[in-house]
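Excluded from the complex is one protein chain; the other protein chains are retained at their positions.
As written, the chain order gives the labels A, B and C, with residue 1 at the start of each chain.
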Amino acid sequence: MHSIAIMGGSGYTGVELMRLIAGHPGLELTAVSSSQFEGQPVSSVFGALEGGIDLEFVPHDAAALAGAADLVFLAVPHKAAMAATPDILKTGARLVDLSADFRIRDQATYEKWYAPHSAPELLAEAVYGLPEIYRDEIAGAKLVANPGCYVTSVLLALMPLLKAGLISPSGLIADSASGVSGAGRSAKLPLIHGEVHENFRPYGVDGHRHTPEMEQELSLAAGQEVKLTFTPHLLPMDRGILSTIYAQPAGEAGEAAVRACWQKAFGAEPFVRILPSGRLPETKQVRGTNRVQLSVATDPRSGLLKIFAALDNLTKGASGQALQNANLMLGLEETAGLTELALTP
Amino acid sequence: MHSIAIMGGSGYTGVELMRLIAGHPGLELTAVSSSQFEGQPVSSVFGALEGGIDLEFVPHDAAALAGAADLVFLAVPHKAAMAATPDILKTGARLVDLSADFRIRDQATYEKWYAPHSAPELLAEAVYGLPEIYRDEIAGAKLVANPGCYVTSVLLALMPLLKAGLISPSGLIADSASGVSGAGRSAKLPLIHGEVHENFRPYGVDGHRHTPEMEQELSLAAGQEVKLTFTPHLLPMDRGILSTIYAQPAGEAGEAAVRACWQKAFGAEPFVRILPSGRLPETKQVRGTNRVQLSVATDPRSGLLKIFAALDNLTKGASGQALQNANLMLGLEETAGLTELALTP
Amino acid sequence: MHSIAIMGGSGYTGVELMRLIAGHPGLELTAVSSSQFEGQPVSSVFGALEGGIDLEFVPHDAAALAGAADLVFLAVPHKAAMAATPDILKTGARLVDLSADFRIRDQATYEKWYAPHSAPELLAEAVYGLPEIYRDEIAGAKLVANPGCYVTSVLLALMPLLKAGLISPSGLIADSASGVSGAGRSAKLPLIHGEVHENFRPYGVDGHRHTPEMEQELSLAAGQEVKLTFTPHLLPMDRGILSTIYAQPAGEAGEAAVRACWQKAFGAEPFVRILPSGRLPETKQVRGTNRVQLSVATDPRSGLLKIFAALDNLTKGASGQALQNANLMLGLEETAGLTELALTP
Partner (left out) sequence: MHSIAIMGGSGYTGVELMRLIAGHPGLELTAVSSSQFEGQPVSSVFGALEGGIDLEFVPHDAAALAGAADLVFLAVPHKAAMAATPDILKTGARLVDLSADFRIRDQATYEKWYAPHSAPELLAEAVYGLPEIYRDEIAGAKLVANPGCYVTSVLLALMPLLKAGLISPSGLIADSASGVSGAGRSAKLPLIHGEVHENFRPYGVDGHRHTPEMEQELSLAAGQEVKLTFTPHLLPMDRGILSTIYAQPAGEAGEAAVRACWQKAFGAEPFVRILPSGRLPETKQVRGTNRVQLSVATDPRSGLLKIFAALDNLTKGASGQALQNANLMLGLEETAGLTELALTP
């Protein structure tokens, strides 16, 4: 059994980590911190975890958390994450950071979109935690930067296609929608039921922070700079992301070529489901799982490729992927603790 | 008081028409037909209408319905609508058809997307029922073809811009999402709660029937053929459409030019709300109303215009617009019976 | 036109009042206050009201608000309401208080459940604002205490039956459920979508503040002290209350006697719908309306009467009833501004 600590256990990514760890055969959660709920039993805050996680929330103390753990998950907001990272790494513990702090390789780009970086010396060391692309690097990493939720849906759909030259790197548009849990578990007016329910709306339309992260990885895949037009929307539901992506095919590439390329890249991947022609992703089919569903159709009028990717923003889009990374880092079966299927309905 | 009949009152557009007519100061519903519920009181099928509509459903008999009415709403499916239309017009009654049967001016195009046309001689006479564009023609029309729900959101957003040459007529993409009432009130497995709730999915991705209707009107506005890439999605909610449209600005045209153009076209329109910079449409704010909300943002990376339009698929997207057309045809105040504001929440 | 002011316009009862006043033919809203949104246009906070209410929120100043109004709605929390009431009445303005401050006639009872009362001298003067029971007193009142949302559903169902001696005043149980808008528009963790959606739970089970208000009025109707067992539940929806009430019939009284009693009491009431045998209330059929639906069934095993009442907690349960009271106080048609039917779906 490997011992695990979570710094920041009161948000939705924190509780999702705990849920998954409770069902993992090779991990034991030894400590979880929260400033808001310090001293309270986890199960009094999250009734669903009763009997699964028998701990009390402890204060945020990076060194103490890391001292008792083989691996630490950072589920605190950006800035808090980079502040804690050096102390954690000093203890020798491995670290998966769910915040954005180590996702952007270029310090200036990070600082333009987020804030001054307090540990830039670690940027080069951090490995981008998308196992389907960077599996080997993740296995040997000390510090893994877990990708954003929207980002994962777009990168898995597009990176193999850009690498293979099947789509044009210019003119890419990602029109995405997310369930509201992506905005976290906090008492904010726009998140209350009356504002979300039976409503659908775009937001962040002139620059969402996931854009530079997507562009960084897409550019690496394309071997040239990629600019992405990205529009997020808020769905009246708890969980799920669907990205509908518009891409210009390169040359004669069509649906079949796209599926063949995905098949080559992901055919052996446990969590990537390439849907057959005519089937389209549905967020409910991946809800609560670490899966991503991919599909593609050619628009008969414009010839554009319509590429679809669905995942659960809290699982493959956050905590499930973090656990997948941890499994790799600890030498465990990559799918351990991540094999649940979605509920129907 | 003008007398009104509805052919096809058992679907969601039928009941929405009845709701609006019940609150209209100058209209009286004299008959409503349904094959499914023939002989039953309307209020036993639609409890919400109790006390508002005190009629029983009668059989589908076009001539009989029209004989007792100044104006008939056709809320039956396509094919049934064109079958009934000649009989209704013969009585001298005006007619607003909510089906697709008279929306497409070109018979061959209609027949490619739908079915053989049984009354093609009426296609030239039918007026496309988008009052903000065709107000004068509607006022004098015998037969008005009420636009599709997705269509209305896209046309109101784009037609003035294409007419003014502010956006390129090529490369237009409309990424739209609709509440499930757009699929009607029928006992179909994909419509049951367990399949819709907490789910989001694309559909009709290789050709939705609203495409030719959008292209017809966009081409007229642009003065040249327009091809549109259109992707509909199904939302886990009852009512509401949001269209997010990607357009290449022509020359230096930016957000301000778009807003100015809309202002010129729609500044006096009672049902078009042009949102100020920074505010984006929300379906809940127009729910149950005849309003459409428009807004626009420039993508800072690609320079593409992101154009947003929200409406209620059953009101401005169907029955509300049909009533707006009827008001014009009958010489009534255009806004009569259509002034309700959306509930919050 | 009568001029109206609202003190406390930023909550859901406030915005519901504004929505209804915007559609009222005889009322004009002259001022609305909010400490949170002072100085902001109403339509920037509530997009749905754009074009309907063209005001900016002003500070809470009871005298100033009342000075410019024939009638003031108090939509502030209890305590704030009683603090403002004397200043408002001094100006000569009529007042409808949506808080609990003047609902309980007995000061000690009020203070046991709420807080020390700062204006007890007004308790005797206040009229309980249930028009179906106290219509005449309301018409002449200076100060009307608008009933609670759960309360209205229970009182309309039971008061005529208790007066007529058709049910036993002992052993009454009201099992009620409400949409989450009943908890107000505030940024609290238990109200966010992730906590409410796809969840159903009881709360306040050892004493909800609506209990003494129900017992007061039920006791008046029964002519003896009535104790009520009341259990509220939270529904995963925005609007709607359903109360399922268990009562012991007196003697041989059955369903027919209950319906006849309601018919006698409410047959001419514009907002009470007595459903025929076999039809049961549905919250969606009264959503956004001022209606209450009543029905009854006899349990074949126990002989208990099951009595059902449905209403919209924000309309007949709060702001709609407040407007109904205002209509009576101002000598207007009682149904003015309150005739909308519920959306289907």
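Methods note: a residue touches a chain if its C-beta (ideal position, glycine included) is under 8 Å from a C-beta of that chain, and two chains touch if they have at least 3 such contacts.
These numbers come from a predicted model, not from an experiment.
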Hidden partner chain, touching residue among C:A83, C:A187 or C:L280: C:L280
Selected from C:G26, C:P41, C:G184 or C:P236 as touching the chain missing from the view: C:P236
Residues in chain A touching the chain absent from view: 12, 15-16, 19, 22-23, 44, 46-52, 181, 185, 197-198, 238-239, 273, 279, 282, 284-289, 293, 339-345
Those residues of chain B which, in the complete complex, touch the missing chain: 12, 180-181, 185-189, 191-194, 196-198, 236-238
Residues in chain C touching the chain absent from view: 171, 173, 175, 177, 179, 193-195, 197-203, 205-207, 211, 215, 227-229, 231, 233, 235-240, 242, 244, 246, 280-284, 287, 297-302, 304, 306, 308, 310, 344-345
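The criterion applied here is as follows: only the chains that are shown with their structure count from here on.
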Per Cα centroids, the chain farthest from chain C: A
Distance from chain C to chain B - Cα centre to Cα centre, in angstrom: 36
For chain A paired with chain B, centre-to-centre distance based on mean C-alpha positions, whole Å: 39
Distance from the mean Cα position of chain C to that of chain A, given in whole angstrom: 46
Chain B, residues touching no fewer than two other chains: 197-198, 238-239, 282, 284, 287, 344-345
